[in-house]
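Note that this complex is displayed minus one protein chain, with the remaining chains in position.
Moving on, here comes chain A:
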C-alpha cells in the first residue's frame, strides 16, 4: 500500500493536498487540537484565543493537510463561510463540557450545513467532542444527540471524544478523515 502510494504520487496520479477548515465555538479547543497534530518540535507552548484565523499544516499518513484554524468568537464567525468553497473536509470542534452553549454550537452547525457551498456536497465532517477529561463533559453519544447529527443528510460524519491537551482521541479522528478524504479523491 505505502509503496503503491509513493509510486502513485511520483507518477502524478494522485493529489496529496487536502484543505480542511476547523470551526467550532470559541474556547472549544480548535487551536489546541491543531497544535497537537503538529510535529513535537513545531508545537507552541501556549495557545491564545485566535484572532481571525491561522493556517496550519500537518501530515497524516499519505496526506498533507492544510488546516484553516478559524476563530470561534462571535464577531469572527461570519468569516467561516468564505472558506467553505475551497475546503475538502470540515472539522467541527465542540466543547463537550459547555452544556449551556450546545444550542449555539448546533445553531452554527445548522447554518454551516445549510450554506449553498456545503449543502449540495457530500463533504466529510469530523466532530471532536473535546475536553472529555473534564468531569462535567458529556459523552460523544450525548453530543451527537444534542447536535442532531443523526438527522443530518447527504454527509458522511464521524465523532470522537477527545482531549486536545494529551492528544487522546485525535489520531482516531484524523485516521477517519484521511480515509474519507482519500476515498473522495480517488473517486474524482
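Just so it is clear, a residue touches a chain if its C-beta (ideal position, glycine included) is under 8 Å from a C-beta of that chain, and two chains touch if they have at least 3 such contacts; residues count from 1.
Please note the rule applied: contacts and distances are computed from a predicted model.
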Just go with whichever of "tRNA (adenine(58)-N(1))-methyltransferase non-catalytic subunit TRM6", "Short/branched chain specific acyl-CoA dehydrogenase, mitochondrial", "DNA primase" or "Bardet-Biedl syndrome 1" UniProt uses as the name of the absent chain.
"Bardet-Biedl syndrome 1"
Of the residues A:38, A:101 or A:155, I need the one that contacts the missing chain.
A:101
Even though one chain is hidden, which residues of chain A still touch it in the full complex?
25-27, 74-75, 77, 98-104, 107-108, 111, 136
